[in-house]
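Here it is, the structure, as structure tokens.
Missing here: one protein chain of the complex. Every other protein chain is in place.
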Amino acid sequence: MATVGGLRALPRWLLRGRWTPLPAGLCSRGLAGPGRPESEPRPTSTWQRDGIRNIVLSNPKKRNALSLTMLKSLQNDILHEAESKDLKVIVISAEGPVFSSGHDLKELTEEQGCNYHTEVFQTCSEVMMLIQNHPVPIIAMVNGLATAAGCQLVASCDLAVASDKSSFATPGVNIGLFCSTPGVALGRVVPRKVALEMLFTGEPISAQQALLHGLLSKVVPEERLEEETMRIAKKIASLSRPVVSLGKAIFYKQLPQDLRTAYCLTSQAMVDNLALRDGQEGIKAFIQKRKPIWSH
Amino acid sequence: MATVGGLRALPRWLLRGRWTPLPAGLCSRGLAGPGRPESEPRPTSTWQRDGIRNIVLSNPKKRNALSLTMLKSLQNDILHEAESKDLKVIVISAEGPVFSSGHDLKELTEEQGCNYHTEVFQTCSEVMMLIQNHPVPIIAMVNGLATAAGCQLVASCDLAVASDKSSFATPGVNIGLFCSTPGVALGRVVPRKVALEMLFTGEPISAQQALLHGLLSKVVPEERLEEETMRIAKKIASLSRPVVSLGKAIFYKQLPQDLRTAYCLTSQAMVDNLALRDGQEGIKAFIQKRKPIWSH
Partner (left out) sequence: MATVGGLRALPRWLLRGRWTPLPAGLCSRGLAGPGRPESEPRPTSTWQRDGIRNIVLSNPKKRNALSLTMLKSLQNDILHEAESKDLKVIVISAEGPVFSSGHDLKELTEEQGCNYHTEVFQTCSEVMMLIQNHPVPIIAMVNGLATAAGCQLVASCDLAVASDKSSFATPGVNIGLFCSTPGVALGRVVPRKVALEMLFTGEPISAQQALLHGLLSKVVPEERLEEETMRIAKKIASLSRPVVSLGKAIFYKQLPQDLRTAYCLTSQAMVDNLALRDGQEGIKAFIQKRKPIWSH
């Protein structure tokens, strides 16, 4: 299996912000395990219309496990023509009753070896960071159970809409594998006591609890899930792509900074935003009481 | 228009904590735009009684837009005799159905120029940081719609009480100007998925949702808004000003630190607090089962 998504091969926008290289050794890239099957069909399906790209985890028989193949397929689908003006927003959903059950445990046995394990977790981490570093908003649309790295995927998306029957868990501790990487994403969206109860007990929380605590941005009845998610996606697709892109990047950039640095970064971003063609068009249209025409 | 609030002119207590200067160029102060009218009446009104200063945004015809004039008027009202023992707490409210609609878009057109835009955003950021760096608690009392920098003002106050008919939005993206500076304050009080949904869609959240997610500290029916806000203000005004002031400063100072540094800072603050005259008076009064008499 060819190594996909090496740091040097990524587009420049992926290198901005926190995507800085770490000291050698701390995160050395493992070698791929030998001779894994590549003949199976692609585990994701994807299509794009009116600026909205739908990516669907399509391996319901394996509960949409985030195998290395699945992760790389997802990574490719997210990265594909990321710079195109025709792409405005991405929606990640899943086939079947399980959104995703997390890593494929058959890839984590002793026989696969430490280097292969390293590749699995690093690829997974890269996909999660890619979501945050991507130029367009990425929405998780969840209808069912999301566990371990599946829960991490939901937590990592910019927005997350779920049906009220969905639930969320990080049950790795039950099988002796603490959900430490999912804890990175989870710990940044829910209060720490909620995260720790999920991590220490492995017990699921409901969609309503997930909404209450910040893991989701919206919960709707199952029959309205697609409608509501697409309504948000269409709204975002109707906006100026460079404006949204600038806003997403600066939001994540300022968040960990001290207050003064954050305001200096964002004050400059506001001035830059106004200097964009779409920035001035929007304000002109508002003052002239007409709809703006974005040039993107 | 004279430049007001330059860093060097601010009182010393404003320089403590995170108020450190940044590298030149990153945040260079723009020149004021030429010949702006100054003849209009002051856009805020203010009065003070029993230690409580009320500042009211008083330009309801313009939806209390945070024009440069409004921002500087607000800044002056907050800074006025900030060191006086007679000031114990500040309440910021607004006239009319809109708390504040954010920046005055007429100040953000191409014609006003980049330097003027820079002055607008820097002055706005200074006002928001001033609230956090001020020696007394500052409460937002909201009865209506607060959008963009108006929402940022609510998020920046130490406490925020709102009527249940109030709502909150960051709709800049609709007119091609992403609410990046409001995102600084918003992103520090609500979970990031809530902030991002507000920023990407521009859609409002209700007072109840705002309370749930941390943007407000209390929601009450409209007819009880003033009563409840003044109850909290009077409570704070009845306390020892130097104790409250020390507590507010150390809270914001320790928050971004690692745990050990935070505990070292605050352990020292507790010892310093006990060494204050009001610190010992309070404990004596408690042990003697009488009301404390603060010397401030």
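Residue numbering begins at 1 within each chain, and the chains themselves are lettered A and B in the order written.
To be clear about the criterion, a residue touches a chain if its C-beta (ideal position, glycine included) is under 8 Å from a C-beta of that chain, and two chains touch if they have at least 3 such contacts.
Predicted model only: the values in this text are computed from it and were never measured.
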item	value
Hidden-chain contact residue, picked from the options B:Leu57, B:Ile78, B:Leu196 or B:Leu239	B:Leu239
Hidden partner chain, touching residue among A:Ala195, A:Met270 or A:Ile283	A:Ala195
Residue ranges of subunit A at the interface with the undisplayed chain	18-20, 22, 26-27, 105-106, 108-110, 114, 117-118, 121-122, 124-125, 128-129, 132, 173-181, 183-184, 187-188, 191-197, 199-203, 212-213, 256
Hidden partner interface residues of subunit B, rising order	137, 158-160, 188-190, 212-218, 232, 235-236, 239-240, 243-244, 246-248, 250-251, 254-255, 258-264, 266-271, 273-276, 278-287, 292, 294
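As a working rule, only the chains that are shown with their structure count from here on.
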item	value
Inter-centroid spacing, subunit B versus subunit A (mean Cα positions, whole Å)	33
